[in-house]
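Heads up, the thing below is written out as structure tokens.
Only one protein chain is missing; all other protein chains are in place.
Now for chain A:
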Amino acid sequence: LSICFRTVEPLEYYRRFLKENCRPDGRELGEFRATTCFFSSGSITTADGSALVKLGNTTVICGVKAELAAPAADSANKGYIVPNVELPSLCSERFRSGPPGEEAQAASQFIADVIENSQMIVKEDLCIANGKLAWVLYCDIICLDYDGNLLDASVFALLAALKNVQLPSVTINEETGLSEVNLKQKTPLIIRKHPVATSFAIFDDTLLIVDPTGEEEDLATGTVTIVTDEEGRLCSVHKPGGSPLTGAKLQDCITRAITRHKEVKKLIDKVIKSITPK
């Protein structure tokens, strides 16, 4: 009977739970879904680094491929990082196959901004020979199952995949001027900062819930995503319209985001330690 009510009047169904300060899947308003992360040994073997992240039912996989290219004329000592978020039609019925829709493009732009703002990878580190050769990191983030909170999962997957990347050493042969790639010698990527995203959904202009599922996102009147790094600095505050919030409410979101950052960092460190060969 409750299933009928849920289909016919989803908003009223949710309001009954929110009044009791909890949600239909049993979580508190400030509680995250179970987060798991799998690294390259199970994921993509052809990529230079990859990670699979599950946030409850939302599943996102990120593969990083490194290629060589000549740096741009105006920034001869910088490499490139090109993120791309794909929302294929298999992850949810709301996405059609064809050119990337608005949500995918906005998500790609968001990830590019996070990388840029947090300086997690300094582009100068990707340069091999000034003006001649630099690394290009193509980061493909593909959503396999969409159940809300895409941005958090994508940022986490990207961070995990980049931590996993092993770049082969490249030397430029003086005589021929060609590059020689040594696949036997690999060095990990230098990651300076670890940004973590925390998303909130705004209900009825007042209530803020953390880590919304797909159903909650549809019913919400707005969303906020906060990206913090380990020093407690804000890398990004992304509130694309939706219900207005006071400065104080925004402050609450930021404090919750900082706590979440610590939890996620601990999780990543634990997983990395478990796969590092002894």
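Operating definition for what follows: a residue touches a chain if its C-beta (ideal position, glycine included) is under 8 Å from a C-beta of that chain, and two chains touch if they have at least 3 such contacts; residues count from 1.
Note that contacts and distances are computed from a predicted model.
Chemist: What name does the UniProt record list for the absent chain among "Beta-hexosaminidase", "Transcription initiation factor TFIID subunit 5", "Exosome complex component RRP46" or "Cell cycle control protein"?
Modeler: From the listed options "Beta-hexosaminidase", "Transcription initiation factor TFIID subunit 5", "Exosome complex component RRP46" or "Cell cycle control protein", the omitted chain resolves to "Exosome complex component RRP46".
Chemist: Pick from A:22, A:219 or A:237: which residue touches the chain that isn't shown?
Modeler: Counting the whole complex, the residue in contact with the absent chain is A:237.
Chemist: Specify the residue from the set A:36, A:89, A:109 or A:259 that touches the hidden chain.
Modeler: A:109
Chemist: Would you mind spotting which of A:92, A:117 or A:179 touches the chain that isn't drawn?
Modeler: Here the residue in touch with the unshown chain is A:117.
Chemist: So which bits of chain A touch the chain we can't see?
Modeler: Touch set of chain A with respect to the missing chain: 102-103, 105-106, 108-110, 112-113, 116-119, 221-222, 224, 229, 232-247, 250-251, 254.
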